[in-house]
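Dumping the structure here so I can ask a few things about it.
The other protein chains are all here in position, but one chain of the complex has been omitted.
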Amino acid sequence: MVDIVNIRAHAKDLLEKGTVKMVLGYQRGTAGVLAEPAFITDAGQADHLVWDPTCVQNLALYLVNEKKAQSHQRDPDTRPIAIIAKGCDSRAVAVLLQERHFERKDVHVIGVSCGTLGVVDKNKLSKALNGRVATKVEPHGTDSFKVTTAEGFVDVAAADVLADRCLECACAYPAMHDVVFGEKHEDRGYPARFTALGQLEAKSEDERWAYWEGHFNRCLRCYACRSVCPMCYCPECVVDSIELMVDPTTSADEKANRIKWIERSAVASENSMYHLVRAIHLAGRCIDCAECERVCPVDIPIRMLNNKLEKEAKDMFGYEPGLDPELPSLVASFRDDDPNSFIR
Amino acid sequence: MSSILKKTDLGAWAAALEAEVFAPALADGVWAYQPVAPGANDGGVALTHPNTARPPKNFAFPQREVLYTFEQLKGQAPKLTETLPNPAPVVVMGVRPCDGRGAPRNDMVFTGAFDDPYYQSRRAKTAYVGLACNTPPSPNCFCKAVGGSPSSKEGLDVQLTDLGDRYHVVAVTPRGEELIEAGGKLFAEAGAADEKESQRLHSEAAKCEQRTFGDLAAAAPALKKNFDSEMWQSLAKACIGCGICTFLCPTCHCFDISDEVTGQSPMRGERVRTWDNCQFPDFTMHSSGHNPRETLGARLRQRVNHKFLYFVENNGTQQCTGCGRCISFCPVGIDIVAVLDRMIQA
Partner (left out) sequence: MASTPTQTPKDPSVFEPRIVAFLCKWCSSAGSDLAGVSRMQYPSNAVPITVMCSGSVSPVYILSAFNKGADGVLVSGCHPGDCHYLKGNYFARRKIFLVQKLLSFIGIEKDRFRMSWVSAAEGAKFAQVVEEFVRDIRTLGPQRKLKAKR
């Protein structure tokens, strides 16, 4: 069991000693049952930190944002940032290290083990509560949650409300950490990795296309999936052209004819382009925190796209992202015995 | 004059309307306005939805609207062809009062100083059949805080009130009267008891507990005063800069116009209007590379100020109807009620 008191004490200690400039963690929000990101810079605020199954966000995103902000500062504070990281989040930090986004000394990873549990899926939770509104979710034993509602307490089986990613999680214990809270559990008793993917793969080609066409059709192109992803840090995304260099000699034609890979219209063809490009770009980098899928307001199963490439990379190239920051990246490396038979 | 419609007759009413009828349905885990299949019987429409993920604004203001098509042969003047929409009549059922109040606010934007024929031709063909909220459909509802109510009729053509096994039906506009007339015998005259029950439910609903930020009139001056406040940066600290809050908003209406080239010789294509979003970095990007709203704090301020300050100054009403979508769907818990509360307190 993870006791928040210990995390708070550790955070307080770091901030008092000034060894870190900020602790990235979670605090209670006003918007609902889910915790919200906390940016603690003052030891006195360390008591705001919370840790429970509603701490869904992958805070590694803010390490990236902080780095971006620093590049604009004249005299940046270069002390490390402490981050409270679940197993998946710590893998995200490892990928960012692998991509030399920052150095190991720039980050202090406060690992927290999800143990036999994980984080809740808000939609599953509201379904399980059948209209009642959850105000608090706590772990209860090793396989259920104690949910507080206005009408009283409800005990909910973890398997019913855990996020899909958590049900198939193979890294509930943060491998990379400076300090860790909670224990490692080898057997979590949930479905094996890629179970959901396997079910989708087993469908026929036509069924798969019908499935994806329906989902892509619904996309609003709000780009929440991209914005929430710690790996989607490109200064210019393929869908927006904000970096076109314009000088006094740039003609109207040049401006008009700048490459537009994907039109702004949220129609199926353009939406599928966007999602496919994003999936490919995350191949060997996505660590399945599934934040993209969680934030989608229209429930597109984005995680499945990323899962597919994760599985292929594992099966064919023996590559697993986020385990070793020293490894060359998936698409910037090769082996002589990579599959070749598909080529004519 | 009001009437009574049995819940089991809702589908038959939808079928009797000479219009494309849309009603909320749960598809792929999302509540969305779905077309009601023609000839749907009583099982076809059931207004049991909390609130849809997307507001009904797209019926008058679709995410993509073709403004005109163009074609140009080399060395010749371009030929433009207008593509003003001429849609079939649409009836949207189950519109919640907050979303209903969104419609007149969008009308203000696209009518009057700037007459928008694309919006207007769609709007003229769209009718909203509202459903009063007996209980708040979301814990983040705050319609009362922005001058609305769970039984507001504003923007609706017909208002339904759920009386258990039947609806109490009130025509709000002449178009609404036509719709009820089209239902013919499906509607019975409401008795005094039904009207009383409907009123009781409305006043019960008005007492329900909702989120609030206090005095609505204090919002605009507070925002004006705090324009340069440091608070914006800290409130937007967690913001990821996505477009959920605006795309799901019943009143956000900003758009972008771009050319989509579909062929090179002759060069032809479409000029299209698509939803745009003040939270995206390229929304205010100048071609020089300068971005006047570079930070997320500035973008959050823009969104809140547009709704509670600029729109009030220009149109005398808030451009927020308290549906709570931007709060419920925000990936990181940014909460417009809490933001306003903080600004007013400061």
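Going in written order, the chains are labelled A and B, and every chain counts its residues from 1.
FYI, a residue touches a chain if its C-beta (ideal position, glycine included) is under 8 Å from a C-beta of that chain, and two chains touch if they have at least 3 such contacts.
As the structure is a prediction and not an experimental result, all values here were calculated from the model.
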When the complex is taken as a whole, what residues of chain A touch the one chain not shown?
200-201, 205-213, 238, 261-263, 267-270, 272-273, 276-277, 279-280, 283, 305, 308-309, 312-313, 316-317, 330-334, 336, 338-340, 342-344
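We adopt the following convention: only the chains that are shown with their structure count from here on.
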Given the complex with chain A, which residues does chain B contribute to the contact?
28-30, 32, 53-54, 63-64, 139-140, 237-238, 240-244, 247-248, 256, 258-260, 272, 274-275, 277, 280-282, 285, 287-289, 327-335, 337-338
Of all residues in chain A, which touch chain B in the complex?
29-32, 34-37, 39, 57, 61-62, 123, 133, 214-215, 218, 220-224, 226-228, 240-242, 244-246, 250, 255-256, 263-267, 291, 294-295, 297-299
